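Pasting a structure here, questions to come.
What you see is the complex with one protein chain gone and the rest in place.
Chain nomenclature is as follows: A, B and C, assigned in order of appearance, with residue numbering initiated at 1 for each chain independently.
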């Protein structure tokens, strides 16, 4: 089990009801971690439309989950 | 013979020593008129690098010279 | 000289009104003959719906780093003197400026290309989200499908 800090933004935060949470997870990679949180919070956005960031930098979905990281699921951005 | 009002700008004005003059000419078209004035004033710019305007609108070199017109030889522009 | 005068960080998030004159002055160099600039303004409509106002939210630390990286990429790719981008966060009204991009260069081609690159890439990659309020009472986050014209990473 790894313990990570999750950040939620925009529609994901509205769905989760919190902007951050600490979770313990057995998910082997970031894709599995999203699937787990998607099931728990009922996120409408499929993984294919998201990017993921670890400690503030874009990461790949197949990277392993490491304890102590800050992980953000990035919904399609709409700045500018 | 037609009498026209000629305007000179930039390097053509420097070469002619005047910014405008009234001339009587037998030149049949605007190209011949430029050749005539080029010989008279020693303009360095060949016709191929100029455009010509009649009464403030671009014209074609093969248009006839009409009495009373304002004719400007337009050296390559350098605004902007 | 131009290297020294470049902003340490080419991108900033601001929660106060953007001042285009001050931003513009920071990019002036005697060797710059061209200045291209883009401003994003809050429109009164989007996809056919009347918009009352909006709010921008950012993943602040990451947005600052990604935004600065985009401006650095533009400085490296194009023959420019300097470039800078600022983006609003918080509540905005119709007509407010949401984003400002400015580029100075010796010649206009590089200034236009770099300016376009920066705004396209900011919109594609920097974690900022827009929440719109509509005249019909509805409101929501914008999560656009990928723009096929956008520059991808």
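By our rule, a contact is a pair of C-beta atoms (placed from the backbone, for glycine too) under 8 Å apart; a residue touches a chain by one contact, two chains touch by 3 or more.
As the structure is a prediction and not an experimental result, all values here were calculated from the model.
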| item | value |
| --- | --- |
| Chains in view touching the one left out | B, C |
| From C:10, C:40 or C:67, residue that would touch the chain that is not displayed | C:40 |
| Interface with the unshown chain - residue positions in subunit C | 20-21, 24, 28, 30-45, 94-95, 104, 106, 108-109, 111-112, 115-116, 119, 149 |
| Touch list for subunit B against the chain that is not drawn | 7, 9-11, 14, 45, 49, 53, 56-58, 72, 74-80 |
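We adopt the following convention: only the chains that are shown with their structure count from here on.
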| item | value |
| --- | --- |
| Distance between the centres, which are taken as Cα means, of subunit C and subunit B, whole angstrom | 48 |
| Length of the line joining the C-alpha centres of subunit A and subunit B, rounded to whole Å | 72 |
| Junction residues of subunit A - those touching two or more other chains | none |
| Shared-contact residues (touching 2 or more other chains) in subunit C | none |
